[in-house]
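A protein chain is absent from this complex, but the other protein chains hold their places.
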Amino acid sequence: MGQKISFASDYTKGAHPKILEALADNNLNQMPGYGTDEICERAKAKIRKACGCPGAEVFFLMGGTQTNQTVIDMLLKPYEGVIAAGTGHIAVHEAGAVEFSGHKVLTLHPAGAETDTERYGSEIGKINAEELKAYVEAFYSDDSYEHMVFPGAVYISHPTEYGTLYTKKELTDISKVCGEKGIPLFLDGARLGYGLMSKRTDVTLGDIAELVDVFYIGGTKVGALFGEAVVFPKGLPTKHPVPVIKQHGALLAKGFLLGLQFDELFTDGLYFDISRNAIDMAELMKEKLKDKGYKFLLDSPTNQQFVIIDKEKLKEIEPHVGYSYWQKFSPTQTVIRLATDWATTVEDIDKLMQYM
Amino acid sequence: MGQKISFASDYTKGAHPKILEALADNNLNQMPGYGTDEICERAKAKIRKACGCPGAEVFFLMGGTQTNQTVIDMLLKPYEGVIAAGTGHIAVHEAGAVEFSGHKVLTLHPAGAETDTERYGSEIGKINAEELKAYVEAFYSDDSYEHMVFPGAVYISHPTEYGTLYTKKELTDISKVCGEKGIPLFLDGARLGYGLMSKRTDVTLGDIAELVDVFYIGGTKVGALFGEAVVFPKGLPTKHPVPVIKQHGALLAKGFLLGLQFDELFTDGLYFDISRNAIDMAELMKEKLKDKGYKFLLDSPTNQQFVIIDKEKLKEIEPHVGYSYWQKFSPTQTVIRLATDWATTVEDIDKLMQYM
Amino acid sequence: MGQKISFASDYTKGAHPKILEALADNNLNQMPGYGTDEICERAKAKIRKACGCPGAEVFFLMGGTQTNQTVIDMLLKPYEGVIAAGTGHIAVHEAGAVEFSGHKVLTLHPAGAETDTERYGSEIGKINAEELKAYVEAFYSDDSYEHMVFPGAVYISHPTEYGTLYTKKELTDISKVCGEKGIPLFLDGARLGYGLMSKRTDVTLGDIAELVDVFYIGGTKVGALFGEAVVFPKGLPTKHPVPVIKQHGALLAKGFLLGLQFDELFTDGLYFDISRNAIDMAELMKEKLKDKGYKFLLDSPTNQQFVIIDKEKLKEIEPHVGYSYWQKFSPTQTVIRLATDWATTVEDIDKLMQYM
Partner (left out) sequence: MGQKISFASDYTKGAHPKILEALADNNLNQMPGYGTDEICERAKAKIRKACGCPGAEVFFLMGGTQTNQTVIDMLLKPYEGVIAAGTGHIAVHEAGAVEFSGHKVLTLHPAGAETDTERYGSEIGKINAEELKAYVEAFYSDDSYEHMVFPGAVYISHPTEYGTLYTKKELTDISKVCGEKGIPLFLDGARLGYGLMSKRTDVTLGDIAELVDVFYIGGTKVGALFGEAVVFPKGLPTKHPVPVIKQHGALLAKGFLLGLQFDELFTDGLYFDISRNAIDMAELMKEKLKDKGYKFLLDSPTNQQFVIIDKEKLKEIEPHVGYSYWQKFSPTQTVIRLATDWATTVEDIDKLMQYM
């Protein structure tokens, strides 16, 4: 690793120092197991408050794929599938974890990165209310719908895998369709902080709590060592979440570790402050890259930026800069992803710019 | 919690200070994701060395049920089940996680705590080579065995859920039966350190690596914040473990967190030293309890002790001492579990004895 | 096969001639697919009438394991298992079909044929209300029940795999426990006709419809080519049974074939008449075997008889008589199963007796 600086992802570092402190301070305070402790309760209370949702059910899981798999399994009946964008994480990059649990991912439009960005532009990664409505109505108007997979839940990510965001209007429209059709809406918030703190969003945490049936507040990519806070604003779809979580191998013995982290993140607005840092650094990086003449695959309003770069140049920066290969762009150009995070500094950006 | 001292389990505390230090020291050192980093490699090398097994495949998972489920799923063909003791953790306390993955747990003898301890005494929690052999041979001599669940793996825990241990002879005999029958042997080592450091064991880490096909070295209950190191001494049963792990929601994005912890645990024998502490403290506790006239459900050689206590007395200690209810013993007596761990001190034992 | 006569099972022959006739008569009458035809409706109406249950939901499946798997999957939540006797077909002889669907079979007492018959005698194959009640109450009184598999349904077979029968009192008691605990009761009636027509039963079809939540009327072993009629006397546990059935590969394109068969079986009491024949022949066979000095493993009141036979004698009859090996009895004796069926004749019994 050495001196190489990495913008490859937002999960290359440990945790915010306050979280490490909290872990150290509570290290030998004995806690009951499986998240039944008082620190988890305290963290849940803070999350409910931040969501403006005193009746919400909250629990903590360890990672994104695990959370998607477990939540979707809670929402669906055995013969139901989950609707997602073709680019959705559950549709592409979770090794079939949803299918492993017996459910089909019903994609509203196909994935295929190269063409998608052309076709969908800044809407890439998103679904919209009209196509969702059309899909559900076409399903039930099909004579043989009982031989098909029922649409039992809708999955959206915010920010999406391409860093894009729903507007409040778009989210409201999707929520309305879901409500009319009786289909629960699940929002994957693995990078939720970066969405909420974007300069170009009108969506608040409270809006999300109001508009969706379940969402999660990502910790792994936003300042925690690991962990995701699942929030059911209107209550749980199952009477017994514990055995479902356990069956998925997702019940952490030392659940208090998750409580401790989210307790810190939701004290004095820490989650929002560190999320804002990633956005500020992304904007700075974007500006500087533009100044150098770089173009972008799309205009991402969050911490992931998709930069078009000459293959020659890419070879040149390779020894110095960590990045994620994203897709081909042209015979001589490639798209790479550069992600800022809760800990990125102006110095990091400056260092990056030395090589770009 | 306050001043109450707990012996309820070995997962009530955080991590050994050296682990917290390592996390802090490496906090902003950027790492690649999913355990592909150099710290994981370093930890794996140390584990291979400790096992005397340079060719072993090692990977890290997050918790016990997750590990059992994932490893068993790797070992079995779809029509195979896993043999276990009726008291085995996978048979009783994992909410059917193995069945959730489509496989039956084939129990060699029934669970039923009250009667088991009478029937099996200090052999409780264990299987033996003879009954295993008889089971497999009976299976294949049944005319209709193709209509039954094939025995595709053998699961044992060491220490068992009752704190008991296999002798080297017993383990060798089971291993031999498994080898003859072509059935892989899996050892659940959630508390492995406490087994290896028992005063009354002749089984070493090297013996285990030699005798089983896969085992794990438990971190969650032995000094780590969380994490289990899965070791396949003779290689992996699947060409692609990553998608299998991912499908189970078990692939930690920041895999380096697991590498960091096991790197510490396997530096300068830390894992063994802190395991020995739990044993020393358990022996001290046992001695002091015996001096006070307490009797035990069975003679456990590890960190879990099963104490017979008057119901009246139990009420009395309740506000001061955390314990796990285990089972009924008589109309007036109860069995409780008291567990020491890597961090238990002589002062803790003294404090406990004030109330007992 | 040639001249050899077989009592190996009750599924060695085709179908009652009236069923073949009905198939031939309707062969080119075009029907809609998947059981949506009028003959299925007619058959269902006759079954409802025979059960005295005008509001019952009825559907047709193809075979026993398929029916057990599909019905159990309809009854259970993902984290629930099904309670059964250790000797239950789902626990032993269905290749783990229930586990394949993700659910554990919770056995009330262990299987182990040799010892079971000693221990349980004529109660073999059955569960009883007391042990069921104790099991469920023990479950919910366990502190860690949310880490265990919830009892979500009860499976019984009538007749059992050993030919034994529940009394009306026993069935009522089990039904009462199930009702009190909110756990649906499922009766596997693969050989239901032979149970209902036993000389020693006080249980009627109407009783079953009243006492259980779902049962099936076996056709495969009782005069049909194949097919089982599933009856939910109090309504379905799922709004959409079709996709569940389809997911299990259990939706027959030409569903009318099942309707045609059950329509015949439930016209003019055919199902009962041919069932009675099997019982009459079993009683005759038993009497003649007793006259020859044969002893039985247990006193079965239905069409399956478990005969103790010298190994020497067994070799002798082997070329002439088809039988099912059941279990060892003593160093020199074996237990074989001899089953009569809807088509067994007095001549068949006479022929058998020539060799026995």
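Going in written order, the chains are labelled A, B and C, and every chain counts its residues from 1.
FYI, a residue touches a chain if its C-beta (ideal position, glycine included) is under 8 Å from a C-beta of that chain, and two chains touch if they have at least 3 such contacts.
These numbers were taken from a predicted model, which means no experiment stands behind them.
Shown as candidates are A:Glu118, A:Asp143 or A:Asp291; the residue that touches the absent chain is A:Asp143.
Only one of A:Glu99, A:Glu210, A:Asp273 or A:Asp310 touches the absent chain when the whole complex is considered: A:Glu99. When you scan C:Leu225, C:Leu284, C:Leu314 or C:Met353 for touch with the missing chain, the hit is C:Leu225.
When the full complex is taken into account, the listed residue touching the unshown chain is C:Glu38, out of C:Glu38, C:Glu318 or C:Asp350. Taking the whole complex into account, chain A touches the unshown chain at residues 78-79, 81, 92-96, 99-105, 107, 109-110, 143-144, 146-149, 325. Although one chain is not displayed, chain C still touches it through residues 1, 4-6, 8-9, 11-15, 17, 20, 23-24, 26-33, 37-38, 62-67, 69-70, 94-97, 100, 220-221, 225-226, 242-244, 246-254, 257, 322, 343.
Although one chain is not displayed, chain B still touches it through residues 73, 77-79, 102, 146-150, 238, 240, 242-244, 246-247, 251.
As a working rule, only the chains that are shown with their structure count from here on.
Ranked by how close its mean Cα position lies to the mean of all protein Cα atoms, the top chain is B.
Chain A and chain B have Cα centroids separated by 34 Å. Remark: chain A and chain C have CA centroids separated by 50 Å (rounded to whole angstrom).
Computed from the mean C-alpha positions, the centre of chain B lies at a distance of 41 Å from the centre of chain C.
For chain B, residues touching at least two other chains, in rising order: 94-96, 100.
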